[in-house]
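Missing here: one protein chain of the complex. Every other protein chain is in place.
Chain IDs A and B follow the sequence of writing; residue 1 opens each chain.
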Amino acid sequence: MNFASIEMILMITLASGVLAYLIGKLNAKLGSIVTILVSMYVTIAVIYFGYNGELVITTEYLPLVTFKVTNIGLFFASTVTFVFAMVSFFNPFFIDKYKFKALYSMLYIFSLVGILGVFFTDNFMTLFVFFEFTVWSSMFLIPMGKSTKSTTLYFAMSTIGSFALLYAIFLMRSQSGSFDIDQGLAMVSGAKATWTYILLSVAAFAKLGAFPLHLWLPKVLGDAPDPVTAVFSGGLEKLGAFVAVMGLVRLAPVSFNIGAIDMDFARYVIAFIGSITIIIGTLMAIRQDDAKKLLAYSSMSNGGYIIVALTIGNGIAISGALYHVLAHAIASAAAFLAIAAVARKTNTTKMSELGGMIHNMPITYMVYLIAIISMAGIPPMGGFISKWMIFQAVINKGLPIIAIGVFFGSIGSFLYVFRPLAALFLGQQLPEYKHLKEAPFFMVLPMIILSGLIIYTGVLPNYILGKINEIVVDLGATAVTITEYTITGFNGTIHPALISGMFGVGVFVAFLIFITFKKSKKVTLMDTYTAGEFIYTEELLHYSVDFYAPLERLYEKYIHIMEKTYDSIRNKIAEVGHFFKYYFFTNKPEVSVFWIVIIVSLLLWGESLW
Amino acid sequence: MLQYAAIVLIMLGLYGILTQRNVIKIILSLNIMEIGLNLFIISVGYVTDGIAPIMTTNHNTNSLIYVDPLPQALVLTAIVIGVGTTALGLAIAKNIYSKYGTFELDEMEEE
Partner (left out) sequence: MSAVLLIAVPLLAAFISILNKKLAPVLLLLVSLFNIVSIFFYSLGTITIGGFEAPYGISLVLDNYSLIGLIVINIAFFLVLLISYEKVKKVATVLLVALAGLNGLLLTGDLFNLFVFIEVSGIAAYLISTTNKKYVATFNYLVIGTVGSSFYLLGLIILYAMVGTLNMSDMALRISSEGISAANLSLPFLFMFIGLGVEAKLLPFNSWVKGILGNSNKLVGPMIASVYAGTISLVFGRILTSVFVVSDRLGLILTVILLVGIVAGETMAFASTKLREILLYSSIAQASLVIILFLEGITGWAVMMVIANVISKLVLFAIASYTSDELKTDEVDNLKGIFSKNKIIGVAFTIASLSVSGLPLFMGFVVKMNVLTSIFDGEDYLLAAVILLTSIVEGVYFVRVLIKLWYNKEDAKTINYNFVIKYIVSVLAVLLIVFGTYTTVLNDQVETVNEVFEIGGNE
């Protein structure tokens, strides 16, 4: 029994998943408290043992499973388990809403087990097993939320991803002769390398929710229970980034080189799709009314950033991508949790049905504000650092078309991230929500921790960047030059702490102005529009309805293209099924006999030709 | 020659199954096919001028040519099985008739 061994942590977690189920059967709340304890335990164990180099990788009980601690695995594992731990504080407050309460706690912990297994293995088969394990345990979390419809879609897209991964694994195995990850990635070559590259990209796309496999993301995040949403966006999606690092950085496809930019064609295509993902995510986020869907599309566009950065693949790009993984994980977890906190009180996440929550939940408001500042990439938050590095890499590489996408996404995010802020928290308070109070302490606590981290990553990124530099060196790229307070990019050096200081001064001045000048006068909601007339469709007058209507009109014709494509694929499959049913399965005995005769005569005829 | 006759019978049976819509006629076609098949089996073991493969005091030298006894044994089994199937088929046909009042498959209303 070695408590620092990954196997032990895994098995304890798995066992406590079952325990959470049993306890949850007795008392649902207690079961969900187990999820907090377990995910806290896992997080602390991973981070503490991991960064002290004490994690033991030997396996004594699990057959055929081998572990390995890599810098990148540790980085991802600590990020994701941390998100799980933070989100788990929300479980006890939401557990009453679920249909299968005990099962929820169990599956929540099971997904955590899957995550751990994926990040800490040196064997592709183990990786795939845990990957799929995560898929099915998280899959059954989704239908406990608002609607059950998106579950199948999630499964379909995830399975496309996992099977692409599996096929790639076998392609690599055919050349390296084993399931070893390092060997596999190192030894695959020729056309197989290109195929592996493409397949791994598909796997990463499916998990990250990148175009054209993005459809599940907004639907699932819109439908899933609120805490699960945060886990998906902040945690499970990052599996895709992990696979992407494996495929996009560690593999060299050999299609043909585009001379002008010194980049392989396959690589460029993936980068291009990444930038399309950014654009589509941004455009779709702009027109959402549901705050959770809005954030889902923003997650999608952030996935695009990671993909673009990883395809470029130099030191700055990789550390930008990895930093973005971290920054986006905590920012989106914080944002989703904030919205979950609101949704728990109001039972809706539609922006047009909300307003003025700042008066009820000021802390939640602050948390959300900090999170979206980070997501929009504004200093002094973590998202700024990562986006700055990604911009550096894209500009330096000279990829104008892709840069358009990247910058568009950045500017576009200003358009959408502030909408929930304005609609949910600011604006006029709706009368029916007047009596609501701030979320309970144990919901506020994880949100505050996350916000603290967001600011920390923005002000003092260098400690974490140092860790990332180790990964970058592992991946064979040159480490980014960092000093205690500065980061050096291709065309200059930034000083995050200084920027933050300036920012702080700015905020302070603004605050001074705010308190010295005259207070604004409050008006009630109805004062603004009604003017004595009776209004039938009050909700249409909410200012967040059709907020960007002129912009949306430019592209609203095209938004359903992908959805229609998938619908038609589904219909095609069903049509093929009906076709076979019609021609082979009637109630007439002669049908089979007919086909027997046909096949025999065809083959006999063919045989005479042989 | 016998083979050709057998194959023609098998074809006839198949044709019957493909074209007939009457339960009894289909069973008849099955039977025709089976008879063709049995003939075919016998024909495989047939040896020109061979005698029955029975050891008697009259024929106890090895110089005589026997027909192959195995197909004859097989065909007995096949016939028995064929009869069994036919009987079962007719029993089902009776059930069909008492349920639908007709032997015509087209006139039955089933999903």
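The working rule: contacts are C-beta pairs under 8 Å (C-beta built on N, C-alpha and C of every residue); 3 or more make two chains touch, one makes a residue touch a chain.
Just so we're clear, the structure is a prediction, and the values are computed from it rather than from any experiment.
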Hidden-chain contact residue, picked from the options A:L37, A:I258, A:V473 or A:A574: A:A574
Contacting the left-out chain in the complete assembly, out of A:S16, A:S88, A:T121 or A:T151: A:T151
Interface residues of subunit A (partner: the chain not displayed): 63-64, 99-100, 125, 128-130, 132-133, 135-136, 139, 143, 148, 151-152, 155-156, 159-160, 163, 166-167, 170-171, 173-174, 573-578, 580-581, 584-589, 591-593, 595-596, 598-600, 603-604, 606-607, 610
Touch list for subunit B against the chain that is not drawn: 10, 14, 17, 23, 26, 30, 33-34, 37, 40-41, 44, 70-71, 74, 77-78, 81, 84-85, 88-89, 92-93, 95-96, 99, 105, 108, 110
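Note that in this section only the chains that are shown with their structure count from here on.
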For subunit A paired with subunit B, centre-to-centre distance based on mean C-alpha positions, whole Å: 68
Residue ranges of subunit B in contact with subunit A within the complex: 14, 17-19, 26, 105, 110-111
Residue numbers on subunit A that touch subunit B, as the complex places them: 587-590, 593-594, 597
